[in-house]
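Quick one: structure below, then a few questions.
Yeah, one chain of the complex is gone here, protein chain that is, but the others are all in their spots.
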Amino acid sequence: MTDLREQETLEELRGWLADNWDPERGLVEWRSMLADSGWGMPHWPREWYGRDLPAGFTPLVDAEFDRFGALQVTRSGIRMLAAATILEHGSDLHRQKFLRRIITGEDVWCQLFSEPGSGSDLAGATTRAVMVGNKWVVNGQKVWTTSAHKAHWGLLLARTDVDVPKHAGLSYFILDMQQPGVEAHPLRQMNGHASFNQVFLTDAEVLPEFQVAASGEGWNVATTTLMHERRAADSLRSWGSAGQPGTGRIYEEAQEEIRTAMAPYSWYPQRAGRVDLVMPRAHETGAIRDPVIRQEIARLLIMHKSAEWTAMRARTAQQRGRPQGPEGSLGKLASSNVARLAARVHTMVSGADAMLAGPEGPCDGTIAEILVSFPAASIAGGTDEIQKNIISERVLGMPKETRFDTDRPFRDIPRNTVS
Amino acid sequence: MTDLREQETLEELRGWLADNWDPERGLVEWRSMLADSGWGMPHWPREWYGRDLPAGFTPLVDAEFDRFGALQVTRSGIRMLAAATILEHGSDLHRQKFLRRIITGEDVWCQLFSEPGSGSDLAGATTRAVMVGNKWVVNGQKVWTTSAHKAHWGLLLARTDVDVPKHAGLSYFILDMQQPGVEAHPLRQMNGHASFNQVFLTDAEVLPEFQVAASGEGWNVATTTLMHERRAADSLRSWGSAGQPGTGRIYEEAQEEIRTAMAPYSWYPQRAGRVDLVMPRAHETGAIRDPVIRQEIARLLIMHKSAEWTAMRARTAQQRGRPQGPEGSLGKLASSNVARLAARVHTMVSGADAMLAGPEGPCDGTIAEILVSFPAASIAGGTDEIQKNIISERVLGMPKETRFDTDRPFRDIPRNTVS
Amino acid sequence: MKFGFSEEQEAFRDVLRRYFEDRSPTTEVRRLMATDQGWEREGWNRMNSELGLAAIAIPEAYGGQGFGLAEQCIALEEMGRALVCSPYFATAVLAASAIELAGSEQQKLALLPGIASGETVATLAFCEDGGSWDVKGVALEARGDGTLHGTKSYVLDGQAADLVVVLARAPGTTGTDGLSLHLVRGDAPGLERRALQSIDETRRIARLAFDGVEAEPLPGATAPVMERVLARAAICLANEMVGGAERLRADALDYVGMRMQFGRSIASFQVTKHKAADMLLDVELARSAAYYAAAAHDEADDGVVALASLAKAGAGEAYMQTAIHAVQMHGGIGFTWDNDTHLWFKRAKVSEVFLGTSAEHRERLVAYWRD
Partner (left out) sequence: MKFGFSEEQEAFRDVLRRYFEDRSPTTEVRRLMATDQGWEREGWNRMNSELGLAAIAIPEAYGGQGFGLAEQCIALEEMGRALVCSPYFATAVLAASAIELAGSEQQKLALLPGIASGETVATLAFCEDGGSWDVKGVALEARGDGTLHGTKSYVLDGQAADLVVVLARAPGTTGTDGLSLHLVRGDAPGLERRALQSIDETRRIARLAFDGVEAEPLPGATAPVMERVLARAAICLANEMVGGAERLRADALDYVGMRMQFGRSIASFQVTKHKAADMLLDVELARSAAYYAAAAHDEADDGVVALASLAKAGAGEAYMQTAIHAVQMHGGIGFTWDNDTHLWFKRAKVSEVFLGTSAEHRERLVAYWRD
């Protein structure tokens, strides 16, 4: 876009905001206006709630909302993965039925990809979808599903053909979560939280028009969803730490929405090791005077700051339009090392108190939560092992692991008997 | 053997020693008498310098030599690997020609297995032996060969057929090392020592009768040699630390022989990390007062003592006739961890002095030698990676690595271009 | 010293392993850890009547079996392996050692038979709010009138114990001077007991407040005696930890052997194999140190205090490392409540600091061995 067009567009937006923004509106009402005007998703097509603006222009639009003190659409969570997937691979029926309520936030979505038997190996899914009469009938079990218990719709990856190689036998569906064949049970973690669900699908039904793309195209569609997942995780973080609200009904509703959406993630900072608590705790317990513990604190701070600066280097490179280099891919691995070391250091700093959980435990139990949450840092979102495979193969160009499961019918591949 | 037979045998030995032992004899003269009498190798067959006694009886015989103050045959070094291999796989010609001079120590032997292109993968040897006229003609390069420059005979593994799978195309020869086609060059290590040789074979010749077993049987024969190698390494250590000599010509000759044989191994204790020096050095430098260094010293001592006790458990189990369990296989891996940690601790203890090599360096340069020798501990005699493969596959029964090189002609296997 | 187990000892271990496999599967552990007390008299009594476990190391003269620490450590290793919920450690290790080493003949005759039979559940109240297992950190006062004033914390099974052995000091003393041990009934007036919530739900700890509690002194409590009590406890804990680490290791190995991803067993990935080899080495080294320390104790080796610290520090690192690897080898499943790995993971974490952190024991080791 030329600078001139930019200026005109932003002026138009300012006018529109001046005419329409009112903090006493309801959240859904305001978002409906954003959907209709296209200002909520300016890079989407005009016919689907957007304004056909280039993607790079969206940050400028958002900045204008900020300056104005107006709320923008919350571009977070599974529903945005759904939107991206539907825009790219869905039918007009899907776009018509789902996109608007994704923008307004009225529908809750969940992602039904992982299974107990295929953690790192998503394409090994065994949940079956079979056409019976004029409907797809789905049976199987999904896991690590956030919000399944309150979701309206689920993005489902299921196997429709076992006689072709694994990636070729998958199909992609939009599943009505509020039907009898869908049961969501909370999945309790070792830290006591239950942020995820297991979803049992027993003769759950999907109308043929709710299939996304053709049968056998499921892996391809899922790849689109997954590509947006990492980005969504980042925006989730910034959503959770969103700034001070203004005064008015809409801010209250937005805060309430954030609280609800963030509740399952309350332990995520602990999972990452809470490096921020190390120094204050060391002063509190007197461990700061112990030269042995000081060494471990230093090790942790060195690793943590170096990882932060590595991420900063990656961002700087990106902003200068350079290829990002290896720094980006290394972040996940670094953060799992930091979490593990942080748990070690917190243990040393707390000494015998490291045994205590609950409100009497150090920092109201936060230290205990670190000590029983950090193992998730090296598992969730791709295990350390998967990260190292990716770094060695994609960043360092080393040979790929020989695969034994890609060139023969799925039914012949050895599969899990345990989960 | 019954206890009665045992007693008779030992009495016979005592009588023989009383009649024959004389510390003023030459070493070779005495060992010739041991060969003729069979007392030097009592578990060998009577026809080949032994007495057909059960292997378990040998320690009793040796103890009797000790009590008497008489020298026994030195059962160490490559020559003993040669003897074991020849006894098991050799022809009578080989036994006749070599065994006696192995016992007397007149012949020096070396082992020509490793090649620059096949370190961990001995069966990948590419040195070729081709029958030309009525002789085998050998071309290739061997490496990590101790004593090649002064050896009379070499145990050679060479490829005689490239059209069969790798293990099936190897043959085993006894090579005359003092012929023109054999050139031994010292191989200098990063620590400055040159304990090994590279051996270049250029149209070296082997008479057909000096082949051991049939063509294509080489890997099988080599396995016998390798089985005895570990045991030889142990006895080498005890040989090197053999007790006080008595007085007399034979003791002097034996000491001289040990000195010569041990010279290439002078840095081996440093390779292992010299844990024994840590405490004295820490007192000397004052590092013993540094709580941070004390922690690292403790870590090292814990690992070192635990490894020692693990070896002790293995020996105790063996003595009680129990299966040895995993303890034995773990020793090599533990000692490489100890060496690495010891180098770290020595660095901390020495501080800036850790930079200094040579006579002015700490402990007359011994610390420096540790710091540039310890990496060999995790490589020599099987890398850490190979040890972990062995432990996981043979001890823990985990699946073997998929092989791509065992079921097709050797000529079709991708091979090294670099060494 | 040569060491290793006799046929009888191996047979004893086999009996215990089968017993606990039968009596203490993880379903039972999960049931008990959800109870208020964390264990039940019934199972505890059965364990003692059928196997006489609390009696193992107590001298025959006091109603025990008169075996050594080596035998007791076999039991502890197996209990650590099965994560048995019981007051064994508090009673048969901590309290029994304190009474045996510091009690008068009369006290031993009066108290040890009850402990040996399992009838008396007892514990040792050693450290206080600072969390230090160094006698220098003791502040609780035993006054001239025989009453105790102060608090103890992290007391194993402190809330359930019938009998509490309490470490105190004379008013005005510091360091290693003026120490004394005292017997207090669990229901003594002036004693207030409050459960602390531990990360490890299979083993309970409590905070005990003494407000002028009348107590009976044990005559032999000095700093060196307390050092021996702690050394014995550390050796026992090290063996228990080795049992837990071995269980985690073996279970993780089984799991990766059964688990398929990408059409192959996870156990076939070289990285998994090497991790399994490292785990075996970690556990075997810790095991050797734990066994050696127990054997040295029974041979009345002077160096046993140092060896106890060595074993405790070694086992502490190995157990936690093994637990971290074990969760990782299970992947997402290993982070769930329903998977059993976290039960041992949490025991590992708590054992790492109980009786002193690994760093503290390393420091002690060097202090003992520096000459």
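Read from first to last, the chains carry the letters A, B and C; within each, the first residue is number 1.
By our rule, a contact is a pair of C-beta atoms (placed from the backbone, for glycine too) under 8 Å apart; a residue touches a chain by one contact, two chains touch by 3 or more.
What you see is a predicted model, and the numbers here were worked out from it, not measured in a lab.
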Checklist entry - Which residue from B:77, B:105 or B:124 sits in contact with the chain not drawn here? => result B:124
Item to check | Touch with the omitted chain, as defined above, among B:192, B:208 or B:246 | outcome: B:192
Checklist outcome for this item: The one residue from C:182, C:274 or C:325 touching the chain left out of view is C:274
Item to check | Touch with the omitted chain, as defined above, among B:140, B:218 or B:361 | outcome: B:361
Checklist outcome for this item: Where chain C meets the chain that is not shown, the residues are 269-271, 274
Item to check | Residue ranges of chain B at the interface with the undisplayed chain | outcome: 114, 116-121, 124, 143-144, 166, 187-190, 192, 292-293, 340, 347-348, 350-358, 360-361, 368, 371-372, 375-376, 378-380, 383-385, 388, 401, 403-405, 413-419
Checklist entry - Can you name the residues of chain A that touch the chain not displayed here? => result 279, 283, 288, 291, 294-295, 297-299, 301-303, 305-307, 309-310, 312-313, 315-317, 319-320, 326-327, 330, 333-334, 337, 385, 387-389, 391-393, 395-396, 398-399, 401-402
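FYI, only the chains that are shown with their structure count from here on.
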Checklist outcome for this item: Maximum distance between Cα centroids and chain A occurs for chain B
Checklist entry - How big is the gap, in whole Å, between where the Cα atoms of chain B centre and where those of chain C centre? => result 45
Checklist entry - CA centre of chain A versus CA centre of chain B: separation in Å? => result 57
Item to check | Junction residues of chain A - those touching two or more other chains | outcome: 292
Next on the checklist: Residues of chain C that contact two or more other chains, please.
Outcome noted: 265, 272, 359, 363
